[in-house]
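Quick one: the structure is below, questions incoming.
The complex is shown incomplete by one protein chain, all other protein chains being positioned as in the whole.
Chain nomenclature is as follows: A and B, assigned in order of appearance, with residue numbering initiated at 1 for each chain independently.
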Amino acid sequence: MSSRIFSYATLSVVLLFLLGPFVIIVAAALSAGETLAFPPQGLSLKWVIKVFEVESFRASFALSMFLAIFGTLAALVLGVPVAYAASRYKLPFGETIRTIVSAPIIVPGIIVGLALLRYLVLPLDVSVGLALFIAHTALILPYAVRVVSASLDNLRSDIEEAAVLLGSSRIATFFRIVLPNIQNGILAAFILGFVTSFNQVPVSLFLSGPGVRTLPIDMIWYMEITYDPSVAALAALLAFLSISIVFLAERFLGFSRYV
Amino acid sequence: MSDANYLELSDLTLAYGKTVAVDRLNLTIRRGELIALLGPSGCGKTTTMRAITGLLRPAGGRITLDGRDITYLPANKRQLGLVFQSYALFPHLNVWENVAFGLKLKKLSSSEIEKKVKAGLSMVGLDQFHTRKPAELSGGQQQRVALARSLVMEPKVLLLDEPLSNLDARLRLEMRTELQRVQRESGVTMVFVTHDQDEALALADRIVVMKDGVIEQLGTPEEVYNTPSSRFVADFVGFENIFALEQGKLKTDDGLKPLSGTASPEAAGLAWRPNAVSLGAGQFKGEVRGVAFAGGTREYLIQSPLGAIKAEMDASAPIFQAGSEIAFDLPPERAAILQRM
């Protein structure tokens, strides 16, 4: 009996701690007042509307979307073959390749950003946008490989052999037989990569500049200038976006199986 | 080319890395025959089958099909069919699409495909299941789909990996009859791999008994069953009392005993089935160690100077008690003569 009370008490406090801030941001975002405060003085949607009007937010949102979508696509294009090679074959230098491809998760993002700035952007005069794209792709690659590998390991390889014997070429077999059966895994990898890239800060820190900022960086910059609730509104909107995507993914894909 | 050597394996050597699984195998299969590769796991039968289909690259030797050297031909160009032990149906396609898969690759017209798929499903008795997915089918039904999928391609040779092992006793009998009928009606050359001697004996025109990558014996079911050529084969088909010969005589604790009758001096050993041992009188003596009632028969375990003897008598015959002395005979005319031990 007392353990029940203990459980409920613990859970209430912890969930309050973890989710409370989120609730507060939403409340602050709906404030009718002029400054950031909680509890809000009156309710209004004006700050939420303002978010869409701030020019730099629109630009950085577009950039973040672009990086998230195409960076993840690039990571999948690179990562699916590696996952396939590691799953179906005895890959030469298998361990080494696996380590190299997983490395981006281990190295702190800020170091990657700095290194790319110093040795790719400056000396080779690579555009900051391209460097960001490369950095995000590299960052998502380990996630893509891991999730797709899990899917492939669960798929029997004898159906590929069956297809070949019925006359299909190896490549055609991959597209006709393997892909359709791992498409949920690929979708899960895409969602995971998208959310990771979108929320990414350290990597983008050094690779940003006026006009070229990812959304989180832009939010930080904006916060240093003004103290109004539009940042709260933006944060709340983004939070809703992330949560909805993951919620839908879980509902229709059973997302948690792949992660 | 010739029908007598439709599928020919010459000095075929197969290896996994450094381990040799099959060593210089030579085998000729006739067009239209039903041949079984029989042996325990690890004997190389599945490996041989995979090499024939092209899923395994040979380390040496040659494979010829209908006059054409296919040793290194890619697996998708060999026009062979394989029914996997796990059936390997495509989970994302329904029954119709599974069966039509290979036909679509051949770029046949859709009316052609429709005709062939209908005929194929009808041949295996699955007309009603077009739209079901593999997950919605029973094991037996899945196997029929796998069979139809290969048959509609009109393969030169149809290979089957342990076709009856996964089925329960009743289904096994059904499927066995089914396979025989299909083979009769389509005339396709069939090679199947099994570890079960009953399947091989019942289905095959010829049996290839394999052990450790080599052929122990090649013959008709009657030949393999009645006249095994080696200790391994004899043991495999149910001979219990297998003895090596020394100078044409049986070795016993009391010295070498000759056998009356026509045991040829080159024979390496002799074997008797339990029901070939005659109990009650004879030149050998022993002690009954165990008696077991087995429904229609009674099984005896006898300890003798020859070694352990397993004998079988009709259940209605008088019982020999455990612990009693017994005389028995090993009639030479009922012995299988083994060329190798």
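By definition in this document, a residue touches a chain if its C-beta (ideal position, glycine included) is under 8 Å from a C-beta of that chain, and two chains touch if they have at least 3 such contacts.
We take it that contacts and distances are computed from a predicted model.
A chain of the complex is left out here; the name its UniProt entry carries, from "Aspartyl/glutamyl-tRNA(Asn/Gln) amidotransferase subunit C", "Binding-protein-dependent transport systems inner membrane component", "Nitrogenase iron-molybdenum cofactor biosynthesis protein NifE" or "ComEC/Rec2-related protein domain-containing protein", is "Binding-protein-dependent transport systems inner membrane component".
In the complete complex, the hidden chain is touched by one of A:L155, A:A172, A:L187 or A:V246, namely A:V246. Listed residues B:L55, B:L201 or B:M341: the one in touch with the omitted chain is B:L55.
Only one of A:L73, A:L114 or A:A172 touches the absent chain when the whole complex is considered: A:L114.
Summary of contacts with the chain left out: across A:L30, A:L67, A:L132 or A:V145, the touching residue is A:V145. The set of subunit B residues touching the chain not shown comprises 55-57, 75.
One chain is missing from the display, and on subunit A it is touched by residues 3, 6-8, 10-11, 14-15, 17-22, 24-25, 28, 35-39, 78-79, 81-82, 84-86, 88-93, 97, 100-101, 103-104, 106-112, 114-116, 118-120, 134, 137-138, 141, 145, 157, 160-161, 164, 195, 198-199, 201-202, 205-206, 216, 219-220, 223, 231-232, 235-236, 238-239, 242-243, 245-246, 250.
As a working rule, only the chains that are shown with their structure count from here on.
One simple way to say how far apart two chains are is to compare their mean CA positions; for subunit A and subunit B this gives 56 Å.
On the subunit A side of its complex with subunit B, the touching residues are 156, 158-159, 161-170, 172, 177, 180-181.
Interface of subunit B with subunit A (complex): residues 53-55, 75-78, 80-82, 84, 86, 88-92, 101-102, 105-106, 149-150, 153.
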